[in-house]
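As you look at this complex, bear in mind that one protein chain is not there, while each of the others sits in place.
Every chain is named by a letter (A and B) in the order it is written, and numbering of its residues begins at 1.
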Amino acid sequence: MATLVFIESPDDELSQQAVVFAQQLGDEEITAVAIDGDGGYAPAAWAQTLVELAQQRSLRAVVGPGSDRGNEVLAHVAAKLDQPMAANCVSVDPGNPTSVIRTRWGGTLLEDAVIHGSPLLLTSSAHAVPAAPIADSETVPVSTSASELDRVVRVVDTIPASTGGVSLADAEVVVSGGRGVGSAEGFSIIEELAGLLGGAVGCSRAVTSAGWRPHTDQVGQTGTKVSPEIYIACGISGATQHMAGCKGAKRLLAINADGEASILAGADYAVIGDLHEVVPAISAEIRKVRGT
Amino acid sequence: MNILVCVKRVPLTGGKITLTEDGRAIQTRHLGFTVSPHEECAAEEAIRIIEQEGGESVVLTLGPSEAEEQLRDMMAIGADRAIHLVTDGEEWDAQATAAAIVAAIREDGTRFDLLLFGNESADAGNYQVAIRVAAALGLPVVTGVKAITVNGGTLRCEQEVPGGRDVYEVPMPAVVTVKEGINLPRYPSVPGRMRAKRKPLQSSRPAAADAKLQMRRLLLPEGSTKEAQILGQGAEAAPRVVEILQEIGVV
Partner (left out) sequence: MPARQRIVIIGAGIVGNSVAYHLTQLGETEITLLDKGPLPNPGGSTGHASNFIFPVDHSKEMTSLTLESMRQYKELDVYLECGGIEVARTEARMQELNRRMVSAKTWGIEPTSLLTPAQIKELVPFINEEILLGGFYTPGAGVVDSLRAATIMRERAVEAGMSVFANTEVLGLDVEHGRIRRVRTDRGDIEADRVVIACGCWSPRIARMAGARIPLTPAVHQMIDIGPVKQFENARTLVDYPIVRDMDTNMYERQDGGGLEIGSYAHRPIMMDADEIPSIEESALSPTELPFTQADFELQMEQALEIMPEIVGDESVGVRYAINGLLSVTYDGLPLLGETPEVQGLWSAAAIWIKEGPGAGKTVAELMVHGESEIDVYESNIARAYPHQKTKTHIQARAGEGFNKMYGIVHPAEQWESDRRVKLSPFYEREQELGAVFYEAAGWERPQWYESNAPLLEEYGDRINRREAEWEARWWSPIINAEHLAMRDRAGYTDLTAFALFDVTGPGALDAVQRIAMRQMDVPVGRVVYTPVLMPSGGFKADLTIMRIDETVFRVVTGGAWGMSDLKWFSDHLPPDGSAQIHDQTNAWTTLGLWGPRARDILSSVTSDDVSHEGFPFAWWRSIEVGPLQVMASRISYVGDLGWELYVPIEQGARLWDIIAEAGLPHGAVPMGAGVYGTTGRLEKCYRAYGAELEGEYDVVEAGMAWGKVKDQDFIGKEAHVRQRSEEPAAHMCTLTVDDHTSASGVKRYMLGGEPVLTEDGEPITDAKGRRSYVTSAGAGPSIGKHILMSYLPPEHAVVGRSLQVQYMGERYPVTVATNDSTPVFDPDNSRVRS
């Protein structure tokens, strides 16, 4: 029995995790396949390529990484084969029938599901299993039999991100503000602290909905997922939508007036108090320590 | 120009999710419901495009009879009419959902230039309904879109990727899934709410297909709660906080 793992590249962390994840299926033959995207990323054409490989090699399963592209390409495969697909799986049990544990609500909740499909189409949830270097991988060209429709959706241009500031997704420190900040102006103390720590400013969905910060600052299930060394959540209650975005943080410090706020259940450290007093005090203390 | 927006009714969760006794659903006794955030933005985007280009925006959902509330909500902010595919409340898998939507689009007969979806639903997160609908209708599909520009018969879509944005250009008709942040959805006005009551809503009850991805039960992840170390109360805690930041090495 053979399993094919679609990888974005051998160095891609989520793709490496997908290969490790695929081992749960217990197949002797696991092949990592990247697609030569010479003509740019074209999800449907890439999927057509995988469909043809699946048919040629009578695969039991096609596994992909739990990334935007992994989920997109696998969904195209599923649509083309009219087979079910389980996205963002944490584990798979190749029994009869095959069952998976997959994430819902951005990982806040899990689902135990049975999947009736052949080949099995799965993506592995980000960070559900550790990554390991990919020893061997094939790179295949995009199938020549991909249709015009398959090829029409492709990247035709790329706009580089503006280089100013620290990117939220990659920041080592994120200082994030919630409803408790109270206003757009209230974020000046958050910005100040983030600046002192060389970090990025984040916020909750309540804040973007109120129009206090742009959506690009939003951390959460429908915003950016962050993984800093420390995430400082100021006046954030800890709705599941938000926690889905910051659970990748190594440490979480909550500053909240509410000692029972849900955020505390996900925090390593907490300061109970009004953020409007606590945050400037921390900034002042940093300056003091630095002697500036 | 005609736009179809597909939305899903989901609970508005608080800080803690609890499950029903049988573990097959979220306990929603105290919760309100809303449209999945990406889809709310999809509806707002549809309304903005129609305001600019003219035409009709139609909102569609597959869900329990209570989901009419979400259809009215979307009509309150400007969608022109609604299609409700009524279920008995059991969740349908992505394949069955896509098939029902495709059938409804054919049944409706409108030639939609654009079909808008959310990138993934807030609850199930299957990432595939739009792609399946596109495949069945033979349409191009762009996902995860944060900006749409209509240029005659072509759509220019921007997708956020690490390091910037990828740009796609596709001919219409097309399917696009959007992500929150593409716009800031408006609040409904009172006249909007009142108009929404009178806007046409067509409902039908599609036959449920056997799910090929079958949810058995929901589980709450283990070990997600931590015992936070309280560093202090108010501003007096600042020195202790900075000590921790120094230990981590960020100060």
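In this text, a contact is a pair of C-beta atoms (placed from the backbone, for glycine too) under 8 Å apart; a residue touches a chain by one contact, two chains touch by 3 or more.
Keep in mind it's a predicted model, so treat the numbers as computed, not measured.
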In the whole complex, of B:R186, B:K199, B:K226 or B:R240, the residue touching the missing chain would be B:R186
In chain A, positions touching the absent partner: 239, 257-262
What residues on chain B make contact with the chain left out of this view? 12-16, 18, 27, 29-33, 69, 72, 186-194, 197
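Heads up, the rule we're going with is that only the chains that are shown with their structure count from here on.
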Averaging C-alpha coordinates per chain, one finds the centres of chain A and chain B separated by a number of Å equal to 18
Using the touch definition from the top, list the residues of chain A that touch chain B in their complex. 41, 43-44, 68, 71-72, 75-76, 78-80, 82-88, 99, 101, 103-117, 149, 152-161, 169, 172-173, 197-199, 205, 208-209, 211, 214-216, 218, 221-223, 229-230, 237-241, 247, 251, 253-254, 261-274, 277-278, 280-282, 284-286, 289-290
Seen from chain B, its contact residues with chain A in the complex are 13-17, 26, 37-38, 93-95, 98, 120, 122-128, 131-132, 134-136, 138-144, 158, 161-171, 179-181, 184, 212-221, 224-226, 228-239, 241-242, 244-246, 248-251
